[in-house]
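Apart from one protein chain that is not included, each protein chain of the complex appears where it belongs.
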Amino acid sequence: MLLYILKRVLSAISVVIVTLVASFALFFFAPTDPAGVICGPRCTPERVADIEASLGLDQPKVEQIALYMKGIVVGREYSTGGVVRHCDAPCLGYSYTLGQPVTKLIGAALPVTVSIVLGGAVVYLIVGILSGTIAAQVRGTSLDRFVVGTTLVVQAIPYFVFALLIALYATFLPDSGYHPFLDNPLTWASGLLAAWLTIGVTNAASYTRYSRASMIEALGQDFVRTATSKGISRRRVVYRHGLRAGLTPVVTIFGIDLAFQLTGAIFTESIFNLPGLGLLTLRAFGQYDLPVLMGGVLIGSAVLVVMNLVVDIVYTFLDPRVRLG
Amino acid sequence: MEPLIEEAELSRKGAPTDPIGAPTGESVKKVDTRRKSPTQIALARLRKDKVAVICGSIFLFFVLIAIFAPLLAKLEGQDPTTLNQNLIDQYGFPTVAPNGEHWFGVEPRLGRDLFARWVYGARPSLIVAGSVTVITTIIGVIVGLVAGFLGGWIDRILSWFIDFVLSLPYLLFAIAVPAALLAVFVGNTENAGNDEVAQVRFYSLIIVLSFFGWASLARLIRGEVLGLREREFIAAAKVLGVPTRKVLFKELLPNLVAPIVISVSMALPAYIVTEAGLTYLGVGLTEPTPSWGLTIAAAQNWYRADPLYLWIPVAAITILVLALSLLGDSIRDAFDPRTRR
Amino acid sequence: MSDQTTGVPQTVSRVPRAAATGEEAYLEVTDLQVQFPTADGLVRAVQGLSYSVPLRRTLAIVGESGSGKSVSSMAVLGLHDRRVARITGSIKVGGREVVNMSDKDLEGFRGGDAAMIFQDPQSSLHPYFTVGNQIIESYRAHNNVSKRVAKARAIDMLGRVGIPNPSRRVDQYPHEFSGGMRQRAMIAMALVNDPKLLIADEPTTALDVTVQAQILDLIADLQRDFGSAVVFITHDLGVVAEIADDILVMYAGTAVEHGPVNKILGEPLHPYAWGLLESIPALTGEPQPLHPIPGSPPSLLAVPSGCPFHPRCEFKDRVPDDWCTTLRPDLIPRTADLGRTSRCHLKDPDKVFETEVLPRLP
Partner (left out) sequence: MTAATTPAKSGVRSVPGAPLLELQNVKMHFKAKGEGFLARKTQWVQAVDGVDLTVQPGETIGLVGESGCGKSTTARLITRLLEPTAGEIRYQGVDIAHMSERKLRPYRREIQLIFQDPYSSLNPRHTVGTIVGTALRTHGMVPKSGELSRVQELLEVVGLNPEHYNRYPHEFSGGQRQRIGIARALAARPKIIVADEPVSALDVSIQAQVMNLLENLRKELGIAFVFIAHDLGVVRHFCDRVAVMYLGRVVEEGPRDALYLKPQHPYTQALLSAVPDIGVVRGVPPKNRIRLVGDVPSPVDPPSGCRFRTRCWKAQDICATDDPALIERAPAQRVACHFAEPPAESILAETA
């Protein structure tokens, strides 16, 4: 078991390292002109040289990676226009367009993304699992067909279209915007409500289908028949025996979904104008702010890898056959 | 599925001691010998599914629009690039409503013909989604087959790579990679022409989506192959001395038809959405390529004054994707009766 | 499994079975019909089944797959989904009617008065709960006791079904048990509430022969101790010979023969039963060629007219007037012996058996 976790951690680290090297190669080894791009249209050759030196672009490629890695571990210095700025570990580079270390920018963006995604998750988990479980129990009835039909339609509507229409037409919802939770939980919630509902409704459709399918399978298992034959109530059969087996795969899917949403709430953030990780990356794309882009990609990968790891470990606790086998 | 063929036909002439050849043996019934394969049965099931037929027709309708876009635009007498500034007032609002000349009206601000842009807009959606689907399917099937069937260290390497790709945040990459590719192919982005940028964006979109798309299918196929490999009919083929290549393509591959068809039918609408979504965000296709995503992005600022501008592409993409998704669902039901509701 | 006791020679001689007591039936099934409407048509799984079992007696229901033996037994415990299955007729357990019983009453009845053990102990136990947990749940569903008391009871039951080291085993998960141990645990769970009726649905089919022998002994012993009525479903005539007092042979959803075990296996009256006996290779004597029934069992979507067995029956020519194809025979006594019934038009089946079938039995 411990060995298994260790193995998974090692493989997770290998993924992050390969991602790091690959994206570094993509952004900085390509025959590009990162310094020129960073510098912008009104640029002097001195400033380009300055940026190149501060980014270490004048160094051999291997040393550049080493420097970047070193930055992640112990931090590094950047100098722009003679001013030396310190970038604390873990340093993922320095954004010239925003004049701030990438870590700091991401640090500011992450709480936004996490708030959006977790709030949305609460909505779709409750709605999805509840309606899925109910639909599974009344399988074949008109209620079940209605639920399944609705999920099919909701799932098929492109997410960004749905979000856009909500943003444009659902004017009765409070204006969206991000206000830190600690300042005022109420304004925090009201600012995110539209985004939560959007994520919640669209994802609830898929969770309804997952949990319905999973529950139908679980309720068809021999051990559910055994439980029924013991004379315990139908409710207990469904919610203790069925749900326990039926929800285990849903938990796995949820872990992976959550990870992807943390890295991909871009549409939500962009449409509802919430300054999260996605919007930060999007803005960086518009300004060719390569250090921020790369930082975003790295953080995203790390989040995904860690979440996958968590899912695997949680699963071993959910299923005693894995835990002890 | 219990006996579907009457056992009376089992009888064997001239072997009275054999209990199988019991009484009724003399008249071997003439039977219809042309039978349906599992795939044919699935297709027959699909043809009977009304939803599938309707959705398939809708999809075909959009494909025809994309193919005959120039013809349709000519029919209307317009093209997607001409700026009809004369039809725009000083605030950018169009002065004409949809009419015989401009069937869907004209764009605010630029005054380009909306119908022409709409029919042309079907093209990038279908081309990008179609080619990505084809590329990812081919790569996914090959990688999955090889990894699952050969096993050993090849499987370990391929599986690691599949897991690796699946654990990358693909939306972030979809934003970041075009930026890098643009720099690689165009060099200094400042001097690049619009057309050149648009072209690079087009290809980099296909590359990025393909790079991230094949892995899930590969994992699925690998799993299927691992399961099928343990089935006894594969062992039977080996015992008969059937060469590995033939086992792979003649025994295994036909059994993968269902998962491949299902995956293709699910992938196509997903890529259409992704293309339009990324384009909407400004990281997919760019002007002057006519694209629904671009139109939606531009139209969202005019949604009150000119709702048609927004709603036509929104309706198009929603209907197309809805039709394809429902079709995909029907296909899955038809090919995998276990999932039937 | 670590706690395996080293082999002790166990030479068991079976105690002769109780003679038919004529006691009042505890389980009484009358004209039971179970049908499942499906997309392909109506599946007639059970058609007009009647039998009864008194306490302290074991009825074996024998039949091939699709004969309706499992479906009918699940109906006894009301385990069919009422939205899917159409059940008519009467099932009386201890005088109470089970068909149309309310859900609430069913819950009290299942696992209390009547319990069931299933074929595959691997899939019939919940993989995520400990064995003890599952037994405790069963006990507490019918007895208002604390968890501690229930656990003590669970340990006691595990010990009683021959699981070594029960106080440790009680906290283990099913996958930590071997196949035979799992089936013992299932039996412990079924018997925890002292049910008066035990239905065993192919409980030894998934087990090895030596383990099967252990489980059969266990069920027989427990039945003696608990005094319950047992319905034992199996397709194995050898097992029937070991465990049953009475036999009910099923074919295509109906009973074709019913009577005491030595009669049915010794001198059966129905051609289907003859065919079954002629299909089983013997363990002794010079191996004789088998004489199997031709064809295969009918689809329950289209059960043949008249006697459902007629398309496979080699004696149907002996019956006049196409009765076999047009007229469904009743389940009635066909010989002087009133204690046994069969569903066949053939005249003097006992003589046919003696002169034609017996000589060619393997």
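To keep things simple, chains are lettered A, B and C as they appear, and every chain counts its residues starting from 1.
Note that a residue touches a chain if its C-beta (ideal position, glycine included) is under 8 Å from a C-beta of that chain, and two chains touch if they have at least 3 such contacts.
The structure displayed is predicted, hence computed values, not measured ones.
The hidden chain makes contact, of the residues C:54, C:166 or C:275, with C:275.
If you put the hidden chain back, the residue from B:44, B:97 or B:235 that touches it is B:235. Here one chain is not drawn; of C:262, C:305, C:326 or C:355, the residue touching it is C:262. Listed for chain C, the residues touching the missing chain in the whole complex are 1, 4-14, 64-65, 178-181, 208-214, 216-217, 235-242, 261-262, 265-266, 275-285, 287, 289-294, 296-297, 362. Even with one chain removed from view, chain B keeps its contact list with that chain: residues 1-5, 7, 9-12, 18-21, 28, 30-31, 33-39, 231-233, 235-244, 246, 251, 254-255, 257.
Keep this in mind: only the chains that are shown with their structure count from here on.
Per-chain Cα centroids separate chain A from chain B by 25 Å.
Multi-chain contact residues, meaning those touching two or more other chains, do not occur anywhere in chain C. Taken residue by residue, chain B touches two or more other chains at no position, since every residue touches fewer. Chain A makes touch with chain B in their complex at residues 11, 15, 18-19, 23, 26-27, 30-34, 36-37, 41, 139-140, 144-145, 148, 152-153, 155-161, 164-165, 168, 213, 260, 263-264, 266-267, 270, 277-278, 281-282, 285-286, 288, 290, 293-294, 296-297, 300-301, 303-305, 308.
Across the interface of their complex, chain A is touched by residues 160, 163-164, 167-173, 175-180, 183-184, 187-190, 269, 272-273, 276-277, 280-283, 296, 300, 303, 310, 314, 317-318, 321-322, 324-326, 329, 339, 341 of chain B.
By the touch rule above, chain C contacts chain A in their complex via residues 77, 79, 83, 103, 106-112, 115-116, 118, 120, 123-129, 137-138, 141-142, 173, 175-176, 186, 189-190.
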